[in-house]
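Note that this complex is displayed minus one protein chain, with the remaining chains in position.
Right, subunit A next:
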Amino acid sequence: MYSNIILPRQWSRIACFCRLSTIEGQKLPQSGKSSDGISPPPRIPRGPTDILQALAATVGPDPTAAHYKYHDDPYLIPLSNYRKRAYALSAEAGRKAAAWIRDEHASLFNTREWDPPSKLKTPYYNADPIIDAFEPKPIYNEESKVTEEDLKYTINNALLDDSIKIFQLLGGIENISEETKLALLQFLCFYNEKEPDSMEWLEERWFSANVRERQLATWKLGGLADKIFASIEPKTPEAYCAVIQGMAKHYQAERAHALSQEAIEKGIPLSTEVFNSLLACVGFLREGTALRAEALKGLLTQMGEQGLSPNEETLTACLRSISSWGGGKMLQELALQVVAEFKQLGIQPGLSAYYYLLCLFCKERGPRIDILSGILVDLENRENLDAKEPTDTNFFITAMGVCSDHLQDINMAERVHALLMKGDNYKLVGDAYKESIYYRHLVTVACRHAPFERTTELLDTLVPNVYVPEPSVMEEIIKTLEVAGAGERLAQAWSQLVVFGIAKRVRLVERLLSAMSSTYEYQTEEVKGKMRDAAADILKFGKIAENEQNAKDLRTPVQKLSANAVSNIVELCSDVKDTADANWDAVSEGIQRLKQSDATGVPSRPQALADVALRAATAGKLGIAASAVQYLAECGFEEAVPASIQALGAVLNRPQEEVETLLEKQRADLTKAVHPSALALVDAYYLAKTGAPAREADSSTSSDSDSESSSDDE
């Protein structure tokens, strides 16, 4: 019964195979028409991942979602720079732990889970089919029995330390073939006998602190590479090429040049790549721009004599040398000359070449030279930008830096950004460090020079999933919001500060508060409410942070808000009509803080506090009004006197003159005339007037006032 079904299936498979083989065998017409009018399109050869790439190309980047390396769950989505880094690296640490277990306990991984033990074919590894990516990595130690095959394996997989160990186990230079010796020499020269960062750990590479490569001679003199080179007899062109390139790459310029001269004298042909690497370090040979330029030209002519045609890397190498010699008219002209000459040869500058040109022309303190627009026109016309050299990733960050600091042109910045977003050019952004600097430049230039709508649009797409602003950029954003008077966004900015983990930066919070208070009066009632809530929250956050500090005894103490900022909070929060509003608590809390000198300095606008006192008095919050005026009086501000009079007027519901005449009276009389809770205001008035509290000032005349007022309190 079942065989009936199986048979046709096999037949169809065979038929399918036949059909395929005929397709492979016959010559397909390129654009011919068959007799029945159907013309199949010519066959396009596809790679194994072409379909996947085509599918991926249909999905654009989604700025509203976190990067796909993060788990799509509210609890696991990072919102600050610190968390982005921590989460991605923890996941990778987990992977590393698993890889360690796999390598250390390879015996646990040598059968398939579902197989009975009798199926174990070899004691090592029984995967079927064997997939290289899941194979346990071989571990070599002193007892391993190694062959030349192992050496070749380690060289092909860039395992440098292992390859050196195997080389020693094999018994050194004498015991390996010339071919492997050369391969090992090339390998050692490329990495300068230093284990390269593994390609397996992407996040580590992405987040590794990218220190700018210092141009120091790091080549290991008399190292293994040198020894192997010395042992190769007769010296082949490949050996020379490898060792010269290695030395030039690691800035051992003089020896590299000496060796190249030696090779040329011996009549050994050198490759274009060797000359490229020599051109890149030609500046180390001479001092002074003129001599260096001379040497550069000399090398190029030597290259011509050898019959070598230059390529794109030659241009990059020349420009790299030129740009590293400093600036100045002469070098700039030389660079343009070089570029023009290469263009005549039909060689277009790549991204690295443009990067070095930008470095050379757009100095921070120099005349504004707009070479970027020309570069952009060229790059925009290209089909796609390929990464060819490691320095290619420097182009976009430098171009954006030029837009922001040098040209200060938002249109140019947007063009650069559009270019980066085109196709899969985003791979050229480099690493996490470069990416954040790129966006820092972009957001800064947008804040300073773009119309407000475009800035907010940009911010809405970028923040927080693509980019989380650093404190300096956040300050820039707050400034822009202040200028545009966007109160709602300022209120949002506070919650962003909290989420991004930079809410403890006092300078930033103060900047935000002053922006809020200066834009407050132009807002609608609804927005005003949001701003008040934000201000009250700032105060609360500060208190929580302080409690945390006391509880944990942190090493870096929490900075305190300045009196200015606190008075801003008080001013914002006091603008409520409703006496039951929760914001009054924030006001009294703020004034308490001011009075206990928990805030540094004194407020620069005492009038704001005077207004607060009046508002509080009108709302019937006498305690708050009194303490505000008292604080003003204690600080010795002139505003204390009119403020106390106004507040009293509001409390007693009398015109100002009447209050003034009332205050002329002795305090003892006042205690009878005025409600006890308003007495505090009177006290503040005297304090401001005489510099001493009223009670002490006239204690001689009214010794019974103390007892009386205290009885009133009861």
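Convention: contacts are C-beta pairs under 8 Å (C-beta built on N, C-alpha and C of every residue); 3 or more make two chains touch, one makes a residue touch a chain; residues count from 1.
Please note the rule applied: contacts and distances are computed from a predicted model.
**Q** For the chain that's not shown, choose its UniProt protein name out of "28S ribosomal protein S24, mitochondrial", "Coatomer subunit gamma", "Serine palmitoyltransferase small subunit B" or "Signal peptidase complex catalytic subunit SEC11".
**A** "28S ribosomal protein S24, mitochondrial"
**Q** Using the document's definition of touch, tell me which of A:Ile51, A:Leu76 or A:Ile544 contacts the absent chain.
**A** Candidates A:Ile51, A:Leu76 or A:Ile544; residue touching the omitted chain: A:Leu76.
**Q** Which listed residue (A:Ala54, A:Ala93 or A:Ala418) would be found touching the missing chain in the intact complex?
**A** Reading the full complex, the residue touching the unseen chain is A:Ala93.
**Q** At which residues does subunit A meet the chain that is not included here?
**A** So the residues of subunit A touching the unseen chain are 2-3, 6, 71, 73-76, 78, 83, 86-88, 90-99, 101-102, 109, 112-114, 127, 131, 134.
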